[in-house]
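Quick one: the structure is below, questions incoming.
With one protein chain held back, the other chains of the complex are shown just where they sit.
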Amino acid sequence: MIVVLHPGRSEEEIQRVASRVESLGLKAHVIVGTERTVVAAVGSQRRDDDREALERLDEVDKVVPILAPYKVASRETKPEPSVVQVRDLVFGGGHIGVVAGPCSVESEEQIIETAHRVKAAGATGLRGGAFKPRTSPYAFQGLKEEGLKLLAAARDETGLAVVTEVMTPEHVELVGKYADVLQIGARNMQNYHLLQAVGETKTPVLLKRGPSATMDEFLLAAEYVLDQGNQQVVLCERGVRTFESHTRFTLPLATVPYLQERTHLPIVIDPSHGTGIASLVPSMCRAAVAVGCDGLLLEVHPNPAEAVSDAAQTISPDTFATIMDECRKIAGVLGRTVDGQA
Amino acid sequence: MIVVLHPGRSEEEIQRVASRVESLGLKAHVIVGTERTVVAAVGSQRRDDDREALERLDEVDKVVPILAPYKVASRETKPEPSVVQVRDLVFGGGHIGVVAGPCSVESEEQIIETAHRVKAAGATGLRGGAFKPRTSPYAFQGLKEEGLKLLAAARDETGLAVVTEVMTPEHVELVGKYADVLQIGARNMQNYHLLQAVGETKTPVLLKRGPSATMDEFLLAAEYVLDQGNQQVVLCERGVRTFESHTRFTLPLATVPYLQERTHLPIVIDPSHGTGIASLVPSMCRAAVAVGCDGLLLEVHPNPAEAVSDAAQTISPDTFATIMDECRKIAGVLGRTVDGQA
Amino acid sequence: MIVVLHPGRSEEEIQRVASRVESLGLKAHVIVGTERTVVAAVGSQRRDDDREALERLDEVDKVVPILAPYKVASRETKPEPSVVQVRDLVFGGGHIGVVAGPCSVESEEQIIETAHRVKAAGATGLRGGAFKPRTSPYAFQGLKEEGLKLLAAARDETGLAVVTEVMTPEHVELVGKYADVLQIGARNMQNYHLLQAVGETKTPVLLKRGPSATMDEFLLAAEYVLDQGNQQVVLCERGVRTFESHTRFTLPLATVPYLQERTHLPIVIDPSHGTGIASLVPSMCRAAVAVGCDGLLLEVHPNPAEAVSDAAQTISPDTFATIMDECRKIAGVLGRTVDGQA
Partner (left out) sequence: MIVVLHPGRSEEEIQRVASRVESLGLKAHVIVGTERTVVAAVGSQRRDDDREALERLDEVDKVVPILAPYKVASRETKPEPSVVQVRDLVFGGGHIGVVAGPCSVESEEQIIETAHRVKAAGATGLRGGAFKPRTSPYAFQGLKEEGLKLLAAARDETGLAVVTEVMTPEHVELVGKYADVLQIGARNMQNYHLLQAVGETKTPVLLKRGPSATMDEFLLAAEYVLDQGNQQVVLCERGVRTFESHTRFTLPLATVPYLQERTHLPIVIDPSHGTGIASLVPSMCRAAVAVGCDGLLLEVHPNPAEAVSDAAQTISPDTFATIMDECRKIAGVLGRTVDGQA
């Protein structure tokens, strides 16, 4: 940390700050500048609490952290990119795994048909919500365990890996019985008991970024899972909330290369939630592949206009097949592969 | 809802949209404009799902909802403002209840001393975290049940109502044994299982706004609690995340009068989290009282620089007493009262 | 417009609103809903002023506009996409024009070398700031007319079209003497006198989106130029300001397909300002081409670390050549072309 003092502090005051720094187990270097004096606090210090305690001193103007607050997720800890694989679904290592399916599991017919259609187009993962977090208590909340069983049935028929959301710690065991990948939704990115609960399993976790989470907060949420011993974490950028209201969220694709410089975890893009508008999904899928993502998560429904939830952002199986085709071509010229690529 | 069609749609296409509207149990009025045709969908319709299904039709450009999506929280349902009271702590009805205390309960001495000091300055509520949601898994996570017991001890000594956070459904019973008010933190505003769990109790709930929640989302989160039968909900504005990084969050005080026009629930302001900077807290408390809030939530510690968490935004008991004094004067000239007012 | 009334309004009050609507030259349709009454105001009405006047009536809760506020920029006015061309630089019609060069023109040697290098890699446009808008009055403000002359010299040597910024109406004539395309910077997107001044010329205009401009505001800024008779307007997305501070701005590529549905004007992406970090530029260029943009604007300097401005986001000529290569491959598989493509 760099502790910046207010201007005009006396030698004694500077020493008081230096002592406080050393009381935290850090080494203090005082640098007297032309206008400001700073105290560099040296050590393996990542605690926000210590930063704030120093910030609170009367002599101190601000404290600038130097080290990233996360550790296990960092490329400094593990330089080579991680690959997360379950069944035929692979995220990372130059391959883009594709997970497609409806927002909500609605019926056996709907999920089985969707599974066959997305598999035919190349997907290796099937998404579908059984427990649904809904903004309104009056909206459809999912088929719950019945939905999980239908997902498992679809997997039995197609071999697709099932990705589905778990909303609360007490459901982790139940959802884990049916799911190949446990999804943590954006609203729950900082639900720490839930993160710890999925961290205690051996099931891969797909962690969605909260709509106003910073990169540090996102990686620290992953760190909660990793810290419990579960190393199979996939990050998912699904858009952030900004002043832009013409799209449902603002989807910042620069997240992919930015995170790849800092973490070894694979990064998936969700253009369905990221835009909220079906007509924008194909071009944003192409862009996501071109930017270098490790996976795609997409809402596909046999009849989008009849989808019970997220209809506005859901694409048809035909559109999905076209997207897969274009994405494979782009990946091809960049030396990467997408599901279904020969 | 108002369904806006793309330009140049045929009579037949317009009818297709009207039929779809009626298939949702709504009455369709077609209005042919000079440039656009719109279909007004009349009925008590609040479901996002239906809106999105219409939006997905090829003929449709966009759908504009007319009714607010929340109902029980609305002043249309209950025009007179609600008052929430527990022990001597009162939110609403022209009175501003004040809840003060440390970010985290750290020790018996710390919480008892704080309780005496804030009570002496007039507060009727004591805050303090026993279960702490922390951005980093490496930060202090609270004293847990031991912390709850210390809060209860402080209440026994002072009579202050205890406000403390519950983070996960399985802790609701435990925290409820000690707390007078169950706080739902900003990170959990859309943790629906938790909202339902506290909605099933008879304990008042203080619901903090998520840092990127819209007003509708905030009131729908309250609706989750109300819908379970618990009518004692207090809303808390604690700042939103914006491009401004000089303060920890951006605290929009206009939330207070805006919400008061729409909901009967009391509204509390948290200037500690709303600014993140102790030196800004006194002036923002004055402003919150002047704007017409129903309560204040403040971080106070006997020795702020030694606080184990949130030190940067924590004020001393002396500063707190000065704030209370100024707030009482402002409330006085506006015909309202603050805790401790004669 | 749809005028939504407060609940419980009398027949007389409804009529008062309808009369006010008709006083604005619009036809009023009253629709009595189960909970709310709305008045549909029919006519070619785009004026915010009228919307606000209705919103101000006591009976009115809110007013929802139906028509887009822009007209000439709209695809409803001109369905086929526009192509803007000057010298060999072409934006649109399936072709991606590339403009590259330094943030600031620094010296003859620098700009001539850059021009040769970017031309060799395929670019048809040369960017370079002569009049520089700088956040600080103490930063380098550009070589001014001397810089314009150097740009013209570089054009004479290479044939590249010169794109350079004009900051104030009184410079339009001067800059126009040297520039092939007049750039309006993000800070000046709503400098209406400047927009009108460039609208009065016959020189193509590259209009950058302001960092907090909505899509409607962006297209209305273009409308200011179009309205003066200059139809050669190119839009440039260069990132918006959000809570994300790890990148300089947040670059929302969904702007491209979103705008393409609404306007016929070509859309260029600026990944240099959009990210602010040189290492993120190559992947975001690939993504911009994949998403379907009509052009790229890039900061390139023979020795980025020595650039007098924007060093952190500037790439080298070698990196630029690699980017061009990758972009051509991606465009190729999508049936589009990038500068330098056979």
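As written, the chain order gives the labels A, B and C, with residue 1 at the start of each chain.
The rule is simple: a residue touches a chain if its C-beta (ideal position, glycine included) is under 8 Å from a C-beta of that chain, and two chains touch if they have at least 3 such contacts.
This one's a predicted model, so the numbers in the text were calculated from it and none came from an experiment.
Trainee: For the chain left out of this view, which of B:Gln15, B:Thr214, B:Gln228 or B:Thr337 touches it?
Mentor: B:Thr214
Trainee: Since one chain has been left out of the picture, which residues of chain B touch it in the full complex?
Mentor: Chain B touches the chain not shown through residues 212, 214-215, 240, 242-247, 250-254, 256-258, 261, 274-275, 277, 279-280, 283-284, 286-292, 326, 329-330, 332-334.
Trainee: Even though one chain is hidden, which residues of chain C still touch it in the full complex?
Mentor: Residues 46-49, 52-53, 55-57, 69-70, 133-140, 167-170, 187-188, 190-194, 210-212, 216-217, 220, 223-224, 227, 241, 278, 304-314 of chain C touch the chain absent from view.
Trainee: Touching residues of chain A against the unshown chain: what are they?
Mentor: Spelled out for chain A, the touching residues are 2, 4, 7, 29, 31-36, 38, 40, 42-44, 64, 66-67, 76, 241-243, 245.
Here is the rule we use: only the chains that are shown with their structure count from here on.
Trainee: From the C-alpha centres, identify the chain that is farthest from chain C.
Mentor: It is B.
Trainee: Just how far, in Å, is the C-alpha centre of chain B from the one of chain A?
Mentor: 26
Trainee: Please report how many Å separate the Cα centroid of chain B from that of chain C, as a whole number.
Mentor: That pair's centroid distance is 38 Å.
Trainee: In whole angstrom, how far does the Cα centroid of chain A sit from the Cα centroid of chain C?
Mentor: 31
Trainee: What parts of chain A, by residue number, touch at least two of the other chains?
Mentor: 212
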